[in-house]
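Questions regarding the structure given below will be posed in turn.
A protein chain is absent from this complex, but the other protein chains hold their places.
Now for chain A:
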Amino acid sequence: MSTLVCPGDRIGSADVYRAGSGTYERHGGIFAACCGQAQDATSSSGERLLQVTAPQDIKSAIPKPGAVVTVKVTRVQQTSASCKVLVVGSTAVSKEFSGIIRLQDVRSTEIDKVVLHHCFRPGDIVRAEVLSLGDARSYYLTTAKNELGVVYAKSSAGVPMVAVGWEAMQCPMTRVLEPRKVAATQPEGNPSASPAP
């Protein structure tokens, strides 16, 4: 079943279906919340879901807790690194959101020995995960996982660096090693690669 619906259209009964993405439940019925195609789907727990998928190019992207985001570091201080959220998942945001990576959220181990200046530098592109909505100013982000951390950084010479292990990156031109908390981008099914703490 795939029909074109508008917000407010009743697309099913709450007795038969659960409200999926792009829908809401009210007065025992499932209603469409956006314009798009209404589809029958099965959730991971086996329930029948009704969801409405909007066309890809108008999807809104806002950071939600648990989402993986790509950010650009703007300021590195003693206890936190401020950054601008550019991409949520795989959708670019229309206007940047502010995020902050606190000292205790950089790594999962030895968090009292973290020196922020050796993990991030202004201008680095970092993959992080949204911890929470944070305060009025910024979202709280974390890089305390193997696959989170710096994905792209330029050396002091202005050349994009190559990752060397999980703690450093090297400039291909000057051969200088610069400390960073590097995101592990191992190919799938590679057990020999040593995991970062």
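Just so it is clear, a residue touches a chain if its C-beta (ideal position, glycine included) is under 8 Å from a C-beta of that chain, and two chains touch if they have at least 3 such contacts; residues count from 1.
The rule is short, and it goes like this: contacts and distances are computed from a predicted model.
Protein name for the hidden chain, per its UniProt entry and selected from "DNA replication complex GINS protein SLD5", "tRNA-guanine(15) transglycosylase-like domain-containing protein", "Thioredoxin reductase 1, cytoplasmic" or "RNase_PH domain-containing protein": "RNase_PH domain-containing protein". Touching residues on chain A toward the chain that is not drawn are 6-10, 22, 24, 26-27, 31, 33-35, 54-55, 58-60, 62, 94-98, 133, 135-137, 139.
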